[in-house]
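Removed: one protein chain of the complex. Kept in place: all other protein chains.
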Amino acid sequence: MKKGVMRPGHVQIRVLDLDEAVKHYADLMGLIEMDRDDQGRVYLKGWTEVDKFSVVLREADEAGMDFMAFKVADEATLDSLAQDLRDYGLELTELPAGDLKDCGRRIQFTAPTGHHFELFATKEQTGKWGVSNRNPEAWPRDAKGMKATRFDHCLLYGDDIDGVLDIFTNVLGFQLVEQVVEPDGNKIAIFMACSMKEHDIAFIRQPMKDKFHHASFFLESWEDVLKAGDLLSMTDTPIDIGPTRHGLTHGTTIYFFDPSGNRCEVFSGGDYTYPDHPVITWDAEQLGKAIFYHDRELNERFLTVVT
Amino acid sequence: MKKGVMRPGHVQIRVLDLDEAVKHYADLMGLIEMDRDDQGRVYLKGWTEVDKFSVVLREADEAGMDFMAFKVADEATLDSLAQDLRDYGLELTELPAGDLKDCGRRIQFTAPTGHHFELFATKEQTGKWGVSNRNPEAWPRDAKGMKATRFDHCLLYGDDIDGVLDIFTNVLGFQLVEQVVEPDGNKIAIFMACSMKEHDIAFIRQPMKDKFHHASFFLESWEDVLKAGDLLSMTDTPIDIGPTRHGLTHGTTIYFFDPSGNRCEVFSGGDYTYPDHPVITWDAEQLGKAIFYHDRELNERFLTVVT
Amino acid sequence: MKKGVMRPGHVQIRVLDLDEAVKHYADLMGLIEMDRDDQGRVYLKGWTEVDKFSVVLREADEAGMDFMAFKVADEATLDSLAQDLRDYGLELTELPAGDLKDCGRRIQFTAPTGHHFELFATKEQTGKWGVSNRNPEAWPRDAKGMKATRFDHCLLYGDDIDGVLDIFTNVLGFQLVEQVVEPDGNKIAIFMACSMKEHDIAFIRQPMKDKFHHASFFLESWEDVLKAGDLLSMTDTPIDIGPTRHGLTHGTTIYFFDPSGNRCEVFSGGDYTYPDHPVITWDAEQLGKAIFYHDRELNERFLTVVT
Partner (left out) sequence: MKKGVMRPGHVQIRVLDLDEAVKHYADLMGLIEMDRDDQGRVYLKGWTEVDKFSVVLREADEAGMDFMAFKVADEATLDSLAQDLRDYGLELTELPAGDLKDCGRRIQFTAPTGHHFELFATKEQTGKWGVSNRNPEAWPRDAKGMKATRFDHCLLYGDDIDGVLDIFTNVLGFQLVEQVVEPDGNKIAIFMACSMKEHDIAFIRQPMKDKFHHASFFLESWEDVLKAGDLLSMTDTPIDIGPTRHGLTHGTTIYFFDPSGNRCEVFSGGDYTYPDHPVITWDAEQLGKAIFYHDRELNERFLTVVT
């Protein structure tokens, strides 16, 4: 949080059928539907999140990610980061408060990989869902399905990940936590954090622009990862891989697809980091193990992305 | 235990290199090396087992299973079951006490699938390894690797599984617990038990004789299954599939290979059964889900067996 | 199952207020309410049980256990065991089919400790709750609260536990699995099984007749024991002790009270046994550790029982 960027704040995901998507994200994954807006977008969040929402579903003709946003410490920080981004040479779009319901103004820029990122400082705080701020119980009894606790990070595919790394670390104060490098030093994957988490945002180099690999949600335990896998079978939801462990971050994970083909991850555990931690490096020849620690090879689906 | 067959007593596995095999079964899987004999065979067991051994490794030119044995209640039961097997029309071989070190006489027969099975009543009892019979601690601090607790069952491939089913249920008093059936009623997999466990022995129909799919060992928890997977990666041990859950029995599992190509399983949890429980039936068209509950499809390796 | 006794079949528990009791056993513990009878009794079961019910709640002025029953293999076994009990000198009461709804005739006797036990062979089988016998899912999505999977055993307090041991082992074919003994060999606790479980019924010697310590229900994991503890807090349910581990059986456990003061246990894991396993012995001076493995001392409530 060197420059005041706190955490992933929200992601807007395009879905082909809103009702099916809500069934997936709310009934199956356990996100809480918090609101809808007059554009028909649906706002959801994990039960541990204090802000009103972290996932926005928008019905569209094509799946994928519209944008991902980070919440910053306060409005002054937002102004100063906006200036830093402008000074860096990026063109910014300011979206007014209310453009996303109950969210303050957002500063949007396009990363060198073509992805749209936002910063914002203000969003209505509705508190954790189902537990109080006063003498809080351990968890809400009414959570559904996988009981995803929070929107955690995104993994994106794109070409100029060096450009992205430069902006996130040098302008936004992120830390490069883990990387996959080729023998010549070329980075093919970068995991970056603005917190103790091993990744708040990650990129894999692919010769494409603005591709969405997955949005990831945190679970409380490896047992919850198992039950998530069980629920995928019970609901005939397409699975990608897992339960397994990642080499990168060492989190335990399962990948699957929403009805529109967007990949979702639920995961648990994983390493932590601090600003003085050395970068963890994986050799490109060990990419299989870096991604899927047990199988030690990529499945054929791993390179599949949605627009 | 309707007819006095208590449990899987031991399995003799052929390995190409004994030293490598011991490293695999003892250092990695955590079985305890208990003894060796003058033929060079190595005797091992899981730490919770009271008998002296449950796994015998024999160096040979070809991997596979020599035989699997069941322990029966006592010598009188052994005699009466031997008579029942003879009456059924099977030819028996009696192996004298001491043929396996510290094991009593064994009655061996060849099943219609070509597999060699044994019954025995007597084996030296060395007690659980690392814990006492008096004020026992919860587990031994010195167990290694995966800390496999016991030899649990085998899954075998063969042609005449109807013949096998008839012998195990009608002569030996096993119960058919789960089955996979084709629309015409043809059984393609049978899971049989002589206990509360969902399988003490299982068969899948394949047009072959005397094939060994895997020997399976019990772990205490799903977390131990995860750590088993981790250890496979740390030791560069070939993995087949997992961590995952089976549909059949619902146990959580990981499959991998010993240095000779024999498949091993470690698993945890799973359903229980009693003699009055109805048979659980899986439709053949759901075979993928029955075997690998999360992936819902067989991997290409599943049909691979060793001689 | 040497003599054909399969498992604990049901327990009838007296409760002071039926509605509150149902809330406790169904909403909190997750037993399934299956039926009521014209005496107002409520019938429940754990979701993995195939018989129609395993817990019967009867409203009464005083809490405690009316009787506990074991299911035997078949009606012929019931007749032969009844004869064995009579030959032993016990007076039997035969309760007709239908006395408990959808349950066959029951043979009842009073143990030397004053407890009432029953044997029966027939009960309507409704199958596992929420999962099918055909291509069964891993677990039912609608289970509530602690998701108790089955009625597992009872622990009872009484004086003549030697008399009880004699009947259960020599007449009913149970096995003495674990015991706590004083230096002079006097047994102060006995854990007996008719299966691979370490206890289907257990007694602690106390100078009293017909006392009920607890009925116990099985959970799938140590994590479920944690969540059970959480639910006790969320519902302001009086806790006795736990989460912790027992020394005896090494199961992980939590004890708590129903609204009438009956003690309940939910537990997970634990050792297994076979007929040829030596008896596990705990020295009386280690009773604290034998009961509560972590605390290594009895809490003051442990000796409290309901009538």
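Order of writing sets the chain letters: A, B and C. Residues in each chain are counted from 1.
We adopt the following convention: a residue touches a chain if its C-beta (ideal position, glycine included) is under 8 Å from a C-beta of that chain, and two chains touch if they have at least 3 such contacts.
Given the structure is predicted, the values throughout are model-derived calculations rather than measurements.
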Candidates B:D102, B:E223 or B:D295 - the one touching the absent chain: B:E223
Sites on chain B contacted by the missing partner chain, in the whole complex: 137-139, 141, 221, 223, 230-231, 233-234
Interface residues of chain A (partner: the chain not displayed): 1-2, 6-7, 48, 50, 71, 73, 125, 127, 133-136, 138, 195-197, 220-222, 245, 247, 250, 269, 271-272, 274-283, 286, 289-290, 293
Interface with the unshown chain - residue positions in chain C: 222-223, 226, 229-230, 232-233, 239, 242-245, 247, 252, 254, 289, 293-296
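Note that in this section only the chains that are shown with their structure count from here on.
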Top chain pair, ranked by number of contacting C-beta pairs: B-C
Interchain centroid distance [CA atoms averaged], chain A/chain B, Å: 43
Centroid distance [mean C-alpha coordinates] between chain C and chain B, Å: 31
Inter-centroid spacing, chain C versus chain A (mean Cα positions, whole Å): 48
Multi-chain contact sites of chain B, meaning residues that touch two or more partners: 222, 245, 247, 289, 293
